[in-house]
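Removed from the display is one protein chain of the complex; every other protein chain stays in position.
Chains: A and B, in written order; residue numbering restarts at 1 for each.
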Amino acid sequence: MVRAFRLAEIAERLGGEIAGNPEVSVYQVATLENAGPGHISFLSKSRYRRLLATTRAGAIILSSADRGATSIPRILCEDPYLYFANVSRMFNPEQQARPGIHPSAVVDADATVSPGAQLDAGCVVGAGAHIGDGVIIGAGSTIGERTHIGRNTRLHARVTVYQDCEIGQRCLLHSGAIIGADGFGLARDGESWLKIPQIGRVLIGNDVEIGANTTVDRGAIDDTVIEDGVKLDNQIQIGHNVRIGAHTAMAGCVGVAGSATIGRSCTVGGGAVILGHLSIADHVNVSAGTLVTKSISAPGTYTGAFPADDHKSWLKNAAHLRGLDAFARRLSALEKKERTK
Amino acid sequence: MVRAFRLAEIAERLGGEIAGNPEVSVYQVATLENAGPGHISFLSKSRYRRLLATTRAGAIILSSADRGATSIPRILCEDPYLYFANVSRMFNPEQQARPGIHPSAVVDADATVSPGAQLDAGCVVGAGAHIGDGVIIGAGSTIGERTHIGRNTRLHARVTVYQDCEIGQRCLLHSGAIIGADGFGLARDGESWLKIPQIGRVLIGNDVEIGANTTVDRGAIDDTVIEDGVKLDNQIQIGHNVRIGAHTAMAGCVGVAGSATIGRSCTVGGGAVILGHLSIADHVNVSAGTLVTKSISAPGTYTGAFPADDHKSWLKNAAHLRGLDAFARRLSALEKKERTK
Partner (left out) sequence: MVRAFRLAEIAERLGGEIAGNPEVSVYQVATLENAGPGHISFLSKSRYRRLLATTRAGAIILSSADRGATSIPRILCEDPYLYFANVSRMFNPEQQARPGIHPSAVVDADATVSPGAQLDAGCVVGAGAHIGDGVIIGAGSTIGERTHIGRNTRLHARVTVYQDCEIGQRCLLHSGAIIGADGFGLARDGESWLKIPQIGRVLIGNDVEIGANTTVDRGAIDDTVIEDGVKLDNQIQIGHNVRIGAHTAMAGCVGVAGSATIGRSCTVGGGAVILGHLSIADHVNVSAGTLVTKSISAPGTYTGAFPADDHKSWLKNAAHLRGLDAFARRLSALEKKERTK
């Protein structure tokens, strides 16, 4: 099943300039450290050049600037990391649907399943749902009533999509992802909380990836919207009525509270939290561990984490945080005295 | 299936004063922005009054103080948000059990399932379990041995409840919730860790809501207890032997470590972490992103997050955190000199 490619063949498909023997043949990607003669590796940062001296890779992808850094057959290009990604996609194509419905799947008589879709063991598809051509629904996944899954989208095992949601084409949802659970909508009623029915939907565009155990809540009244090309890592929580702009990427464990609007092409670092009803502009980068409590209107990078230190030093320094306001006043008093001398 | 209600009918059920035509008929709630003639909307904060000028809503719920803000038929009441919640509950009643056991469900011969319960495809119910009247067990959910599920409680698809747990009446558990997994109980044994059997249970009261992918661990020896009316959002982790007081609400991604005791009617903001063995008084609000390392004995709001800033400013300022103690000493030295002049 493994297929080897000659460098000439790769460059013909993906571009780039070959240096050294174009007939060298490789069948898989590998890191410089672990590559063997059948592997093609890559150098994306010049500071790893020392690894070129010892690698056993059969071929290497590097930037034109590093042309002379090795005599191993190589492909020179502008962006070696992107080129490597494309080569890896040639060698490791995505799994295609093997059309058919496993006998243990439970598909409602009123659901529409494309003959080109693959439904794995134990998955459940509700009434009025629509499963497009080339879709893969992994084992044990559940598709709610009237939910639509677009062409060539793949759900791994045990994904849950509630009723009335829409997922676009070529999306990838990992196990444990939950799309369309109720948002956290409660009204105070004396000492108790009264649940507000969550009647909005989740609308997910095309080419979206959603990581393992990530949750995207349905809207309270209007919809929660994830635009095209958004990439969400694992264990992320997206609250009701959030809108995430196209091509924004979020790392693991991020939390976005209800009704936040996040722009296009943003990045959010691991463990960051964005509070509700905020608006974040396009091209904003939020650093890992940062709590965003106010809207951000200008592109740029925003950070707010407490730097780690050895525990004793931290104890000593952090104790003064509660005295910062007093510091400020003491400092001003000294300055005033100094000025009046 | 949709049923419309006249304003007069709504006010008869829920109270409030009608201004304008009481015969106007609406069938669903909507936001001011997206409402049409068949919708009833609400204004809970006067700062959104400008939206009244352009809304196409058929009727509006607002406070008596905003009576004159629109001529659209309206219901005046004390708490428009709570009133809206009640209206939405009239229009969108909770799903009732459709009694029956799906043929693909696996129910142990020694389990007791009320004839009024609904067990969906592929769910699994262990020996000695008890499923009450009106309960819905979603597709692929697993109920452990000897676990009791109280009347009219609903588990969405793929909820897991381990053995020997008790869940009260009218609870709502979302997909991916896991109740009763082992707490993190380990004893040091040289370089290794020895697992301590987790033999306590999880006891959940009535009217509790538990969000998607939230986990509540069973007790180590005694039980983990979630009292009546508690509301937990998604992706929350509740450690073993925690007790959460009635009507406390926690937003997404909160972590509560083992043996913490949290009072009644508290709120905990998204991403906050409460350390183990602490005691939190009733009516405490913990802000989002706050790490609570000490018990809190007085009601009030507690916060501890580092404010986000643009990255360069943060870098410049945060660098001084490691020098706060030195700052303090330098400041004191200057003050001393000043005093001795």
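What we mean here is this: a contact is a pair of C-beta atoms (placed from the backbone, for glycine too) under 8 Å apart; a residue touches a chain by one contact, two chains touch by 3 or more.
Just so you know, these numbers come straight off a predicted model, no measurement behind them.
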Problem - Residue, one of B:31, B:70 or B:215, that touches the chain absent here - result: B:215
Exercise for the section: Among B:8, B:51 or B:199, choose the residue that contacts the chain missing from this document, as touch is defined above. Expected result: B:199
Practice task
Using the touch definition up top, pick the residue from A:56, A:130, A:146 or A:247 that touches the left-out chain.
Solution key: A:247
Exercise for the section: In the full complex, which bits of chain A touch the chain not displayed? Write them out. Expected result: 28-31, 33-34, 79, 81-82, 84-86, 88-89, 91-92, 94, 102, 104, 120-122, 138-140, 156-158, 172, 174-176, 207, 209, 211-213, 229, 231, 233-235, 246-247, 249, 251-253, 264-265, 270-271, 288-289, 305-311, 314-315, 318, 321-325, 327-328, 331, 334-335, 338
Practice task
Since one chain isn't shown, list which residues of chain B touch it in the complete complex.
Solution key: 104, 106, 122, 124, 140, 142, 144, 158, 160, 162, 176, 178, 181-182, 184, 186-189, 191-197, 199, 213, 215, 217, 221-222, 235, 237, 239, 253, 255, 257, 271, 273, 275, 286-287, 290-294, 300-307, 309, 313, 316-321, 323, 327, 330-331, 334, 337
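Keep this in mind: only the chains that are shown with their structure count from here on.
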Practice task
Could you tell me the distance, in whole angstrom, between the mean C-alpha positions of chain A and chain B?
Solution key: 26
